[in-house]
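Removed from the display is one protein chain of the complex; every other protein chain stays in position.
Up next, chain A:
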Amino acid sequence: MVENRPWLTFFSHFILLAGVVIVLFPVWVAFVASTHDPRDMLSGVVPLWPGDRFIQNYYEIFVEGMAKAGAPPIGLLMMNSLIMALAIAIGKIAISIISAFAIVYFRFPLRVLFFWLIFITLMLPVEVRILPTFEVTAGLGLLNSYTGLTLPLIASATATFLFRQFYMTIPEELSEAARIDGAGPMKFFRDILLPLSRTNIAGLFVILFIYGWNQYLWPLLVTTDEGYYTIVISIQRMVSVPDSEPLWHVIMATVILAMIPPVLVVVFMQRLFIKGLVETEK
């Protein structure tokens, strides 16, 4: 604080509160809608205060399933999302941590070529090569499988860069000492590099978990079997029901459930989240 200006401080708090309200309001409306009888919503404007059907509505979608809304059971959807998010996060970290290790700690022919091949993936998001990637995946028989959902997404230039940058900051003396003591490369990797990379891995994991959970285009393409839908995809399927008014209370309850896991991750691992976010963008 440079100087005392009570009015300005008051104004700052006011703007911040307004910001928080803008950010929270849509979610509040969704939550309120998920606690009402569907008939309440057909009679004009959505209410702004929670109704009395919180337990009943959520019980309904968990236990009776969402057959009425045209979607598979919610437990299965969340399980699929969880599998996808974990497989992508762990897979990306695993393959990039070892390839970064090879690129930094070894000198071998084609090293620079490999680095550039990995680098190029940064410029090829799924969106620009939708059809051919789909064809390759279909050709390998991976449609409607967990492998097909995750494997094509796990190559990551960002994660490889992050680990490369981090390894470059590790003092030479460590690898020198390891070599003098007769440790082989894999022993050095396991006993020295991995423990040192712990916080980087954790930060990256938080970001990648959210990335995996929120995938949309790719699951939309590779899943036609309802058994492999993720929760985010299922919302779109429910919204676009033909010839009838969408079941808003079910959709909004699903929206809330789809948000809870990644939001909890951000709120409770805030420090790691910010670390991961800042580092993946360097």
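One rule holds for everything that comes next: contacts are C-beta pairs under 8 Å (C-beta built on N, C-alpha and C of every residue); 3 or more make two chains touch, one makes a residue touch a chain; residues count from 1.
The rule is simple: contacts and distances are computed from a predicted model.
Of "Glycine/D-amino acid oxidase", "Glutamyl-tRNA(Gln) amidotransferase subunit A", "sn-glycerol-3-phosphate transport system permease protein UgpA" or "NADH-quinone oxidoreductase subunit J", only "sn-glycerol-3-phosphate transport system permease protein UgpA" is the UniProt protein name of the chain excluded from the display.
Although one chain is hidden here, its contacts on chain A can still be listed: residues 1-3, 5, 8-9, 11-13, 15-16, 19-20, 22-27, 29-30, 33, 41-42, 44-46, 48, 94-96, 98-99, 101-108, 111-112, 114-115, 117-118, 120-125, 127-133, 135-137, 151-152, 154-155, 160, 167-168, 172, 175-176, 179, 184-186, 188, 210, 213-214, 216-217, 220-221, 232, 235-236, 239-240, 248, 251-252, 255, 258-259, 262-263, 265-267, 270, 273-274, 277-278, 281.
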